[in-house]
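Below: one structure in structure tokens.
Other chains of the complex are left out, but the ones given are in their true place.
Going in written order, the chains are labelled A and B, and every chain counts its residues from 1.
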Amino acid sequence: MTDAHNDVSDWWTTSIIDMEPGKIFFRGHPIEQLIGNASFPEMIWLMTRGDLPTAGQAALLDAALVAAVDHGPQAPSIACARMAVTCGLPLNNAMGSAVNFLGDVHGGAGEQAVELYQKIDAEGGPDAVPEIVRLWRESRGKYVPGFGHRFHKPVDPRAPRLLGLVDEAAETGDVDGRFAAIGRAVEAELGRGRSAPVPMNIDGATAVIFAELGFPAPLARGIFCLSRSVGILAHAWEQSQQGGRNKGPTPPAYRWTYDGPPRGGASS
Amino acid sequence: MTDAHNDVSDWWTTSIIDMEPGKIFFRGHPIEQLIGNASFPEMIWLMTRGDLPTAGQAALLDAALVAAVDHGPQAPSIACARMAVTCGLPLNNAMGSAVNFLGDVHGGAGEQAVELYQKIDAEGGPDAVPEIVRLWRESRGKYVPGFGHRFHKPVDPRAPRLLGLVDEAAETGDVDGRFAAIGRAVEAELGRGRSAPVPMNIDGATAVIFAELGFPAPLARGIFCLSRSVGILAHAWEQSQQGGRNKGPTPPAYRWTYDGPPRGGASS
């Protein structure tokens, strides 16, 4: 590969993978050394970051990957995957349609929370929280990504568990803990003067992890996609075992409400 | 969730996930027990299989996940992801288009190899190889999935490493090793009477692992999709950092060869 310099080869330049017949290197590491030695989360880190994490860093990434795999059939991505297989799609296509769903609203809160935390960090840390949150709401609306949950009340069970692991990693020095402090400061700020708190949710907690680990914000969404792909796959597979053809969103007897123009047409 | 039995809720029945406000259970396990204790590969197993693997089984699954993450920008799935981000797509959409590519030809060889191995196993194991391979070729064509590689000659470096790990797991009793024997018997059969062997490739080797671990054949493709999603993400991200707008497959100066009807049209 390395001696094939010309404009065509250069068009596809990468620093991720290097190959020749019988040899594959990822970021310089021979594949046969990675197999059996690097864990899948470590491989995810190596591929997206270029180096290998410490064991403690890998454990935090592992926890974030485990936490977000699924939120049940009412999550649009999961419903999508289940309906897709009943249309005759193999698993790869069901996964393609469903991962596609993880856009700004369904899959973007983690990415946005990393952005928010990094902005707070750049402005001095927890003391900057009230001002940065105020500015965020002014420019982006009332909703602060990573906090509150429409279903899990009072608390999203994933968030405190994840934060606890960040605290442990801060004690061992695998992370420095400043984004955990920022996340908690945002939570405190959002709850100020309210009867009920607006607790950190899974997106806010995994964003703490991604920020602590130094991931750029867009990779928070990318890694969420890897995680949620597991739930997507599991539900697609389960649906394929249950059977069904052209499964709609509701049992067929329900149909839908029509609120358009009256029946007619001949005169139009 | 469990007390909401009616036709609408039943339409979305699942045995994967159970929820109530503040609580999430996967296959009966509370999420807060899984986070920090189950590894991501163990979570993949739990979600798709329903139980948890032994440590040795999880290690084999981990190795299969690590091995297949990427095969470079000439793999259509990887090229797809890189071009997609230059069209303005966020990572989730680039991943959606690219995972979609992992069809019968690009992502199906592992699934097909599991089918082949399982058929051989059902017919008595390695002794049945010549007959089953003959029948396979009669009905499905000359190409036997999981063997040979157009680039990695003489040997796909991932295959012997993965088989070595299967052998170790057979020694510890985590798997019984009979699919490794079947895979090797197929390799021997394919090389019989040829000057050059047709060695097992990554699909043949990961298929040994999936068959040893008891995965149904379609999940071999599903898990390959999880693995390849990592390379897809890494390349999409790298491309987004390199920039580029509407990146085509070749440098713009090359264009394409036109072999259609001559220019005209006025008379048509």
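Throughout what follows, contacts are C-beta pairs under 8 Å (C-beta built on N, C-alpha and C of every residue); 3 or more make two chains touch, one makes a residue touch a chain.
Keep in mind that what you see is a predicted model, and the values were worked out from it rather than measured.
Student: For this file, with 2 copies placed, note down how many copies the whole complex has.
Tutor: 4
The rule we apply is simple: only the chains that are shown with their structure count from here on.
Student: Taking each chain's centre as its mean C-alpha position, how far apart are chain A and chain B in Å?
Tutor: Their C-alpha centroids are separated by 21 Å.
Student: Where on chain B does chain A make contact in their complex?
Tutor: For chain B paired with chain A, touching residues are 7-8, 11-17, 19, 21-24, 26, 30-32, 34-36, 38-41, 43-44, 47-48, 59, 62-63, 65-67, 69-74, 79, 82, 90-93, 95-104, 107-108, 151-158, 160-162, 164-165, 218-219, 221-223, 225-227, 229-231, 233-238, 240, 242, 250-251, 253-254.
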